[in-house]
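One protein chain is absent from this view; the other protein chains keep their places.
And then chain A:
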Amino acid sequence: MAEWREYYQNEDDEVEEDEEDSGGAYKISGRDSLVFLVDASKEMFIKGEDGEPSNFDMTMQCVRSVYTSKIISSDKDLVALVFYGTEQSKNPRNSFKHVYVYHDLDSPGAKHVQDIDKLQGEKGAQLAEKTMGSGETSLGEALWCCSNLYSDIKLRLSHKRLMIFTCRDDPHVGDSAKDRQARTKAADLKETGVVIDLMHLTKPEGFDVSLFFCDIVSPPEDESELGLQTEPCRKLEDLQKRVRAKELKKRAQSRLTFSLGEGVNLAVGVYVLARTATKPPAVRLYRDTNEPVRTKTRYFHAHNGGILLPNDMKRAQVYGKKQIVMEKDEVDEIKKFDDPGLVLMGFKPMERLKLHHHIRPALFIYPEEEQISGSSCMFTTLLLKCSEKNVFALCRYIPRRNTPPRFVALVPQREELDQSQTQATPPGFRVIFLPFADDIRTVDAHVGPTASDEQVDKMKEIVHKLRFKYRSDAFENPMLQQHYRNLEALALDMLAPEPIEDLTMPKVQMMDDRLGPLVQEFKDLVYPPDYNPEGKPAAKRKPAESGGGGAEKKPKVEMSEEELKNHVEKGTLGKLTVPVLKDACRQFGIRTTGTKKQELIDALTMQFSK
């Protein structure tokens, strides 16, 4: 969880800070790990009809995308790539035949990605043949080898997963001794907490899971049938989706009590399913060795130089000339209204949830049977009924200790599956944050003439021509992608980073082609011939509002002492800009503690209120 936090920071510090000291009991230390165990038999390299990529190729593309996404989103996670059914053997003690450890458990870096790239395509197949070859298969040995990878790791592992990629449903072709060994080893692995998944790939006669693999894989989380997909993956997209759904350990941000009142309490886990990904913070490196340095922050007394412990410091705010002091504990206490939890206020029809009442990305809740038994049943009943009656639940939400409440709408969401029977939307309630009165700004609406039916109809044609099916995962963040491409280029000593495709740019050429004469027709309907929407309005430009352009012309006005005193007296210094305040300080030779606005104001106030 720590990693996910680190790199998925919220833009505002406050929330960030809040979240850091969250969920006391529910933090998990240690790292997640994922082992790709890939079949390297001849069958894997058979190309599909019409030049479709081989199963091996598909697997490599998939592994690569997991590697890169780990680098971006959770770079502390450990990943390994192991081939089985190879001719050559390569493993730590070389005690296992026909098992080739391509990447030992490690956090993936640029080099790893490059290695995978080498295994792709026609050339990749040749390289694989040359370095590893295809040989005898013993899944038992392979699993044993993997279990050693886990135990060789010096770090604590919090979640261990192993994915088997194969297109052979009977790998040992009737060798029951080998089957037995594989089953035993799989059981051993599961015993130590490793979750084994099967990513079975298509083969001509169909993949029969019940032949062998049903005994190898871990039982599904729940007792429903969904756990083991019986349909093999045909397409890369499906495979990626399936891998992606499992690749991350789902982890609650916190566990809370959801109180309906009168002591009717259930337990829920709160999950973050979407969070703005930002560029990770830079690390400082020692120039000579490029090793990362740590920072230590200390507080000490300005006069006697003694180190100040937390108890030696208090918190203060200054209003006008008045300083108000509080203990750190008191500052926290002010934010406390109640204990953490969700408290039901009541229900409202869905149409009362306004589209524009949005202040934060939504969260997701799902019952926690392990904390309060019966939660799942109660939760499911609420979910069914809310969805049937088309209502949402309004709740007061306190995410953690010493955090002020927010009101949230719990919107029911029933499970949806896509064509490949993968879960598209999970069952549970979406938690939508609602704005308080303070969060809604008064906007003076611009009122103007409205369009005629003819004009609207023309626009409808335009809209119709530019229809597309929106998918939430269709756009990559160009800023992040560029950042990581740059790093990749530097890490691999490439001459220039690979260019990115900026998916957020409008495809102007294609749009123009599709629209044809429609644009001109529309413009003829709404704009007079001499109207140029690109140009600046010639009419009136209010001097007060055009702060942008003429920065260089701004005359430097010195402020008289009289004026300054006047500002100090009225407490209106805050209205002046930082440069003006700085000039004033310079002009009167006032020393300041810093260049922040408040510091400048404080200094001037000190000087002139004497």
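The rule is short, and it goes like this: contacts are C-beta pairs under 8 Å (C-beta built on N, C-alpha and C of every residue); 3 or more make two chains touch, one makes a residue touch a chain; residues count from 1.
Going forward, contacts and distances are computed from a predicted model.
One subunit of the complex is not drawn; among "X-ray repair cross-complementing protein 5", "Sestrin-1", "Pantothenate kinase 2" or "TRUB2 synthase", its UniProt record names it "X-ray repair cross-complementing protein 5". Within the set A:G124, A:P171 or A:P340, the residue that contacts the chain not displayed is A:P340.
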